[in-house]
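Left out: one protein chain. Kept in place: all the others.
As written, the chains take the letters A and B, and residue 1 is the first residue of each chain.
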Amino acid sequence: MRLPRVFGKKRGHRRTGSQIWGTVGDAAFHAALLLAGIVFGGLLVSGVAVPEWRINHDYLPARCTVVGKRIERRVADRLPGAWHAALLLRYETDGTVREAWAWPEPAAGAGDRDQAVRRLAAWPLGDEVPGWYDPAAPGTVVLQRGYNWWMWLLALLLPGALIAFGGAGLLRAARRWGKSEEHRAASAGLPELLDPLAQRPRASQGHPTVPCCDDLVNSPGTILRYRLPIESPENWTLLGFGLFALLWNAVLTVLAVQAGIDLLGGRRDWLLFALLLPFAIVGIAGIAVFIRGIILASAVGTTQVEIADHPLRPGGSYGLMLAQAGSGEFRELSLSLELEERATFRQGTDTRSERVVVWRQPIRVWQDVELSPGTRFEAHATVRVPPTAMHSFASEHNSVRWMLVVHGTPTRWPAFQRVFPLVVFPPAAEAAEVMR
Amino acid sequence: MNSMHGAMLPPEFASDTRPGNPFATRYTRPGAIPPLDRHGIPLDVAALASRFEAVTAAAIEGPHGHGKSTLLCALAATLHAVGRPVTIVQIRDWHDACTACIAIVTAPRRTAVFVDGWERLGLLAGPMRLVARMLRRRLLITSHRPAGLPVLWTCATTPALLRAIVARVPDHGGVVNEMDIDAAFQRHGGNIRETLSDLYDTIERRSRLPSTALPS
Partner (left out) sequence: MTRSPDGRPSPVVSLQFDRVDRRYEPGAPLTARYRVEGLGDEPIEAVEHSVLWYTEGKGEEDLGVHFFARVEGEAARPGDGTITFHTRLPASPLSYEGVIVKVRWCARVRIFFRAARDFVSEHVFEVGRLPPARLVTAEAP
């Protein structure tokens, strides 16, 4: 059965599902966020930031005498224990003697009532203390200046986030409004603005959608020109197991110590004891898995692949050098070239990825390889990229990837696979002409 | 990631090219095929939209891959077409959960808030429902399990529904038959999404000749 013909009869009309989503609700939502941020920010600035700034810049100094004391609960602070000390101060402004109440520790509550009364003793009656008064309202006096940076941060953080989120969303909605998907994609910088967190791969110069290979050619080889980086999920898995074992056993230790303290104190918390056993089993298993992973990683040893040139072109032949470290015997060590397609898709609220190897070419296979500690197995090979090979391709949700795959079967350990990505460019113009 | 939209009718589309695989996502994603009932008959989305207008909150329930997102999108488009703005949030991670909270709190009065994947909110679901009720926010959710809201529609799938969906994708030239469709439906326990993905793979397997392979 043949592939469907690409060009055929018109298939009629339909609605597609990949088209524009309008922005009416979107714009209104972000406008509301922006407005909320501005209003909230305005309230915080006028209620917190501006008064604090005025205290530090506009208020004038005065010598104050303590002529009265009391404790109080402020209206905004009617919490149990939130008592404050307050001092009645006498001071002079422009020849006028005034009296006003001030709070020596305005930011903190004094705790309970007795604590507040004890704190008042720090300011005996008749004491002189430095103060600052508001020239615009001389009846207002403060005993402390300076900036409470935490308050500024909090005052700006939430409204700032609302303004940033709302403003950016409104800008996106405005720029997207009425634009087709082609227009949005064609507008410089707009895709990045519309979805700033999307992972757009970097492309090679002059070759749109061909991944940039700078990261693949920044490591010189010892024998051939480049050493290829390894794409090794097993390292991340090992790290993950290690972190899990560490955290889990830390929690287990805390629980065990608590249980021990309880037991020594004559208390028996049966629930805690019951939890300890399964926790301990999981903790020990976690450590065992992690140690096994470490042993496997060190027993099998590192794999390195070097290549004579990079990036690759269809029809080209390239020298390779494989180096495998470790100890013991390998039943088989093989090197192959693979082409893999990857697609990421949304299934409702799930995001899933699918990978399919669509082409595989064995390059070399070595049987019964003997490795000694401190030495490594080295072998040379040649990889030929088929003349009609698809180039490497990467877009936001889809990719076509070339890679060298080393597959090893040690005698005493589980088989392993290590992947070394490659970038294949489209054929050069002259080569394309020859092929035609 | 934030996934805020208001819905519009997708454009009318014509092509002079036969699609490569009729089960590709561009032909099967929510919005490409109208929502159908268990018998494969198009749902009266306008009637459902009117029912939703009569309540402040409702839920579309059903297991994975049974068409909840498709119905949600169709309802959003229908409401938008009659001048009722809609904000949709798809819950995939904690960012979206925050977005949903913000949407419920700050959405303009006439805007309905649609949340796809309500069950993913976990412990947040209860407080958000309470806030939505206090603010009289018009809320429509999709959920795999009962969410304590009046049920607007329960999505259920049948082989008849799947056959109706297959009839609506671009012509596959007879590469798959009814037996293939029914077998795929059984394999995936009625999950339409997985079934369509399976049929995609079937088309690809059957459509490739060894002679057209990449040469060695």
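Quick note on the criterion: contacts are C-beta pairs under 8 Å (C-beta built on N, C-alpha and C of every residue); 3 or more make two chains touch, one makes a residue touch a chain.
Only a predicted model underlies this, so the values are computations on that prediction, with no experimental measurement involved.
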One chain is left out of this view; which of A:124, A:146 or A:208 touches it in the full complex? A:208
Of the listed residues A:246, A:358 or A:415, which contacts the missing chain in the full complex? A:358
Interface with the undisplayed chain - residues on chain A: 3, 6-7, 13-16, 18, 180-183, 185-186, 206-210, 339, 341-346, 354, 356, 358-362, 384, 388-391, 393, 395-400, 425-426, 429, 432-433, 435-436
On chain B, where is the contact patch with the chain that was removed from view? 8-9, 11-17, 19-21, 24-26, 197, 200, 204-205, 208, 210, 212-216
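Throughout what follows, only the chains that are shown with their structure count from here on.
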Quick one: report the Å distance separating chain A from chain B, using the average Cα coordinate of each chain. 29
For the complex, which residues does chain B have touching chain A? 1-2, 4-21, 25-33, 64-65, 68-69, 80, 85-88, 90-92, 102-103, 106-108, 111, 116-117, 120, 142, 170-171, 173, 175, 193, 206-209, 212-216
Where on chain A is chain B touching in the complex? 1-30, 32-33, 36, 165, 169, 195, 197-198, 339, 345-351, 358-359, 361, 386-389
